[in-house]
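First the structure, which I've put down as structure tokens, then a few questions once you've had a look.
A single protein chain has been omitted; all remaining protein chains appear in their positions.
As written, the chains take the letters A, B and C, and residue 1 is the first residue of each chain.
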Amino acid sequence: MKALAKTKRAKGFELIDAPVPKVGAGEVLVKVRYASICGSDVHLYEWAPWMAEHMKEIPRIVGHETSGEVVAIGEGVKEVQVGDFVVLETHIACGSCYQCRTERMHVCRNLKILGFDVDGSFAEFVKVPARNCWKVPPSIPKEWASLMEPMGNAVDTVLAEPVAGQRIAILGCGPIGLMGIAIAKACGATLVIASEPHPLRRELAQKMGADIVVNPKEQDLVEVVMVETKGDGVDAVAEMSGNPNAFLQAFEIVTPGGWIAWLGLLNQPVIFNPSDVIMKAVRIHGITGRKMFSTWEMVTRLLTSGKVDLDPLITHRFPLANFEDAFESIINHQAIKVVFELS
Amino acid sequence: MKALAKTKRAKGFELIDAPVPKVGAGEVLVKVRYASICGSDVHLYEWAPWMAEHMKEIPRIVGHETSGEVVAIGEGVKEVQVGDFVVLETHIACGSCYQCRTERMHVCRNLKILGFDVDGSFAEFVKVPARNCWKVPPSIPKEWASLMEPMGNAVDTVLAEPVAGQRIAILGCGPIGLMGIAIAKACGATLVIASEPHPLRRELAQKMGADIVVNPKEQDLVEVVMVETKGDGVDAVAEMSGNPNAFLQAFEIVTPGGWIAWLGLLNQPVIFNPSDVIMKAVRIHGITGRKMFSTWEMVTRLLTSGKVDLDPLITHRFPLANFEDAFESIINHQAIKVVFELS
Amino acid sequence: MKALAKTKRAKGFELIDAPVPKVGAGEVLVKVRYASICGSDVHLYEWAPWMAEHMKEIPRIVGHETSGEVVAIGEGVKEVQVGDFVVLETHIACGSCYQCRTERMHVCRNLKILGFDVDGSFAEFVKVPARNCWKVPPSIPKEWASLMEPMGNAVDTVLAEPVAGQRIAILGCGPIGLMGIAIAKACGATLVIASEPHPLRRELAQKMGADIVVNPKEQDLVEVVMVETKGDGVDAVAEMSGNPNAFLQAFEIVTPGGWIAWLGLLNQPVIFNPSDVIMKAVRIHGITGRKMFSTWEMVTRLLTSGKVDLDPLITHRFPLANFEDAFESIINHQAIKVVFELS
Partner (left out) sequence: MKALAKTKRAKGFELIDAPVPKVGAGEVLVKVRYASICGSDVHLYEWAPWMAEHMKEIPRIVGHETSGEVVAIGEGVKEVQVGDFVVLETHIACGSCYQCRTERMHVCRNLKILGFDVDGSFAEFVKVPARNCWKVPPSIPKEWASLMEPMGNAVDTVLAEPVAGQRIAILGCGPIGLMGIAIAKACGATLVIASEPHPLRRELAQKMGADIVVNPKEQDLVEVVMVETKGDGVDAVAEMSGNPNAFLQAFEIVTPGGWIAWLGLLNQPVIFNPSDVIMKAVRIHGITGRKMFSTWEMVTRLLTSGKVDLDPLITHRFPLANFEDAFESIINHQAIKVVFELS
């Protein structure tokens, strides 16, 4: 089969011929239909230093945000059957560690990630444990399905605590931040302030429903928040930028007794005094992965009910062969979300 | 001043002349502007047996859902000032009992209720502790303000647990149930099924945003729920009818691991086997009053943000003198919410 | 192998010869070492009407509270290996329903219960899905291990909300209620009031750490609670008796804003007015099964840390052949917990 792979420890990917994976007991073979590019794929493509350090085995078929059709199932598989259209949970949990045995599989201590630790899905076929398949109802456009995975991150970040009746700031309007805006609005946030330097993303922030969109390079976010909340600050901050300035602003704009969710990974350490968090009695939630699988249920419902619309986010579609254009469109800030159409 | 009072232990009220109350330290005098009729006022008007039993002192000025202008403040009052337009929390808490000292003033053990235990607000003026005043922002229509009190009940019922992404049934579409529908939709419920026998209320249930409206006298609610949820049942039930059939249906339609909030008071005991609740691991929330005052903050935000519209609910307006027409319009099921215009 | 079975639809069990079960993929064969008698086994033995109704297939090997050694594993089993000493989760979940897919496997909609819906463990060997095995650390006495299953119910009931610094009443001091007393004390309850009519159980309630032990046939529980709490009532009630009087007393003794956990199944409906629950803003938790497997982790830790001692509860031990004596010792209220020693 055709597959996109990291073949050398340097920038770039390569389109290779690879054998179709064979499924064992409890496993499933998926014929990939749509697969979308995650920010981490871009880091891998660019061979960012921290990614280079993380990546053990080469060559590796890349890609993880995936939807497709089940075409074969291994022994003992009951969760899905051949013909099901599914999206994949990309975190493969061991099922046996302390975390897995206490309903927290998303922080499994032996986690393997599709497209990094095992072969991924920018390929004609991909093999996963049956448990990692989530059936997509027909009322969700098939093209959206692979976006349900990052939308799960957005759900866990923005809904780390209830947002009904809350004022929330969303820092960073990449694809996940943009989804976060729509989720916050759909779930009752009464004020959504988005902060983002790039104009295309700011435009989309507006379209996804933000009440106020701030350009932090030109405006003083703290001042905007304080004016809009009459000095209270926001009840919640979703830090989705990974930007050190935004990270630090979160402590200033959150109201005493409020909360912050951290999703955006920072490239480097920050200098930070926790006294602000302490004196304000702030709660912080570190967010990783998606709860397996209550988060997926939430994502599915927000989409099937029409409460969240993903159309504005899919700005580019490519066949796998044009992968270089696909990655460059993101690197150049022309694209928001890029979908590979595989079959 | 003119005031509506219960003057005899029998059906009916009487318009009397009463002295304007005098405020002491920590108290506030409010010139009543709008006051609305609660279901409990109707029971008091009709002199329902349980109400007759509850009502200790006669004569008593009645009415509690109230908005108006602060016209005098007692010594030490800092919460409001003369000229503020306020709505009243109608539960007067002692501030000293175990409940009051542990952030649960809404279940104060020495609670006094406006218009029942102390003189009420269907009058030109009413006196309350300063703490019971909640300032109404100018963006909320003044006519809506007295409805914020029952809307607080709706908020505490429907948001007893997060409803974002949840499927909820609302049983009983009186004014509070109708508000509950709008709140559930605004806060991310992905399916709202309302059940109500009266046609006018069903019509309004639709208008307030219910996805499915059931007439439980003609349709099988359990069947409808099971079809709409593909056999899962609903995640949440807000029992707002006080009807024994609805009360029992709640246990059938709730999904295992889901929750039920009880607001509707029943006139009489039910026969009931708790084994259903146990085997399904259901959580039940008894709801009374409004959290003081986080619930009020939530109500205010849902209204100022435009997420909930109360206009459809105010079907009748009367001067106080026409109180008999006002009460009869509710008794005859012509009205949903009736507002007295006092000044 | 020797096995105890329900062979006719009438009182009694029979010791039969049965084939040793064969394990398939994902399954495990356990050589039973200790198995203890649950109250539901007694109902099955006595052929209580509701049990007769529930029980579909006869003959059926009975028994579910089980510990033993893994002697064979099926294909793909990673959770345990041959030689592991395990206790069994007795609820066999499907893994695919809405509840199973949202971290609530204990309320699986297709639940099968060991010894009722599939062949049980009062036998030399029993077969279960690998997931249903919980490894018992060596510091826990082997004889205690099968009691970890009912102790899971006690944990979920008494810890339905945090009990640290809380005053709790435990109604019914059967084995689970007695475990509940010890758990409440170990987890910081500052007052534990136990209510139980049988003298042997009251004696053990004292031994397990109850501060106050009430005989509800001779003392007024409500009065005792009000005196001991200076009129506040208790913060929490664990209803573990299944007795209708106790069930109703719970509403009287709980403080406004407090909570009740229901575990005890009632033989028949109660007449009940939910207004008490509503006016007091009480929360109710229906408890079934054990969370899989965070509850098991909690049970394990309470035992390995020495915080809970199960020795006083195991009053009788029998070989399987003496099963009639075993069951009669419970029926006659001579025994608290009876353990079969199988190998």
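Heads up, the rule we're going with is that contacts are C-beta pairs under 8 Å (C-beta built on N, C-alpha and C of every residue); 3 or more make two chains touch, one makes a residue touch a chain.
Computed from a predicted structure; not experimentally measured.
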item	value
Contact partner of the left-out chain, one of A:P274, A:G306 or A:P319	A:P274
Omitted-chain contact residue, chosen from C:E143, C:E297 or C:E328	C:E297
Options C:I73, C:A145, C:L159 or C:L313, residue touching the unrepresented chain	C:L159
Where the missing chain touches chain C, by residue	159, 162-165, 167, 186-188, 190-191, 297-298, 301-302, 304-305, 307
Residue ranges of chain A at the interface with the undisplayed chain	98-99, 102, 104, 106-107, 109, 232, 247, 255-257, 262-263, 265-266, 268-275, 277-289
Positions on chain B where the hidden chain makes contact	25-26, 75-76, 78-79, 94-96, 98, 101-103, 291-294, 296-297
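Heads up, the rule we're going with is that only the chains that are shown with their structure count from here on.
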item	value
Same or different contact residues where chain C meets its copy chain B, judged by the half mark	same
Residue numbers of chain A (touch at least two other chains)	297
